[in-house]
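All protein chains but one are shown at their positions in the complex.
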């Protein structure tokens, strides 16, 4: 039924929580399935404004099929017309930290978003489970 | 900073996930802090329509300071059409399964909501961590 | 420009806060102007779910020009078709506690809503400033 299993989401979330604790920053991490719907989520004592950042990063990635920062590059390249894009779909988040999740066949099955650190840290934390075979 | 820590939320979520697996039903479980903001969440391969059920049950509990089914009794007792209470706060969920979380001092620090089973199962799963001293 | 002055709202709010303290219950009190827009508000340590109750009671009163419980009677009398009414305008609240505010000329200039006590207490608190000449 679901394109991503909770078991898969839980593995990825655990890897990202572990990485966040290693780096030592409070972040929010959200995982969405192929339809952009929340599968798992953890807020490591971060301010609550960051919840929506993490969810929107993950949704931005899966709804366009590319990492959130790639979508940011696409929109930035679009020039003045890009203003409309950022406001679509209840608001995109195009800063690094929204990362596509692929299964063993290379299919996009969801995305993971992280917020609370620098853009580079957020991307590193979101990508922490990338080597796991799903 | 936060009124509930992620450590506390993770303990409760683990207890509820374990209970759901024992019962063997796919549910969604959401934990919110004292302000009603998401702390942790797990969707055990349940349909995505249930996400909002779980979150709204948890929010309904903490925003009124009583379990979601107690709020349901209050509203049912109010008579015809519940006077619109059910439509407030972006929609209440007053079915069993939204359970107040208290700390060691007996203070309300958040709530946990579960949806996907029968009302009785949802309440049992949401309450699975009740004996944990936070 | 505004049909109600802050000075007027502040007088009424003070009278209602005083009455709530006399009764000794934590309530939320909200005052809206003729356009249904918030003028003044006080939450006396009540649970945050009650904020929307108080605001919706006040809005329900001024948007139909009658106290919230009168609107409740009208809707109850409408029978099955009433279900639609309660869902309009982002949700009505038709329980007692939303009271019309009139100026010295008898014109409706706003409304005050109270929630947190029994319906009777809420109405008494909301009406506490009724004798003040505005």
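Labels for the chains are A, B and C, by order of writing; each one numbers its residues from 1.
Methods note: a residue touches a chain if its C-beta (ideal position, glycine included) is under 8 Å from a C-beta of that chain, and two chains touch if they have at least 3 such contacts.
Bear in mind that the values here come from a model prediction, so they are computed numbers and not experimental data.
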{"item": "Shown chains that the omitted chain touches within the full complex", "value": "A, B, C"}
{"item": "Listed residues A:15, A:50 or A:112, member touching the removed chain", "value": "A:50"}
{"item": "For chain B, residues in touch with the removed chain", "value": "1, 3, 33-37, 65, 107-108"}
{"item": "Interface with the unshown chain - residue positions in chain A", "value": "47-50, 52-53, 56, 60, 72, 75-76, 82-83, 86-87, 90-95, 119"}
{"item": "For chain C, residues in touch with the removed chain", "value": "1-2, 5-6, 9-10, 33, 35, 37-45, 47-48, 51"}
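Note that only the chains that are shown with their structure count from here on.
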{"item": "Chain contact graph, described as a line, ring, star, complete graph or other shape", "value": "line"}
{"item": "Most central chain, Cα average position", "value": "B"}
{"item": "Angle (degrees, nearest 5) of the CA superposition of chain A onto chain C", "value": "180"}
{"item": "Between chain C and chain B, distance of the C-alpha-averaged centres to the nearest whole Å", "value": "30"}
{"item": "Euclidean distance of C-alpha centroids - chain A vs chain B, Å", "value": "25"}
{"item": "Multi-partner residues of chain C (at least 2 other chains)", "value": "none"}
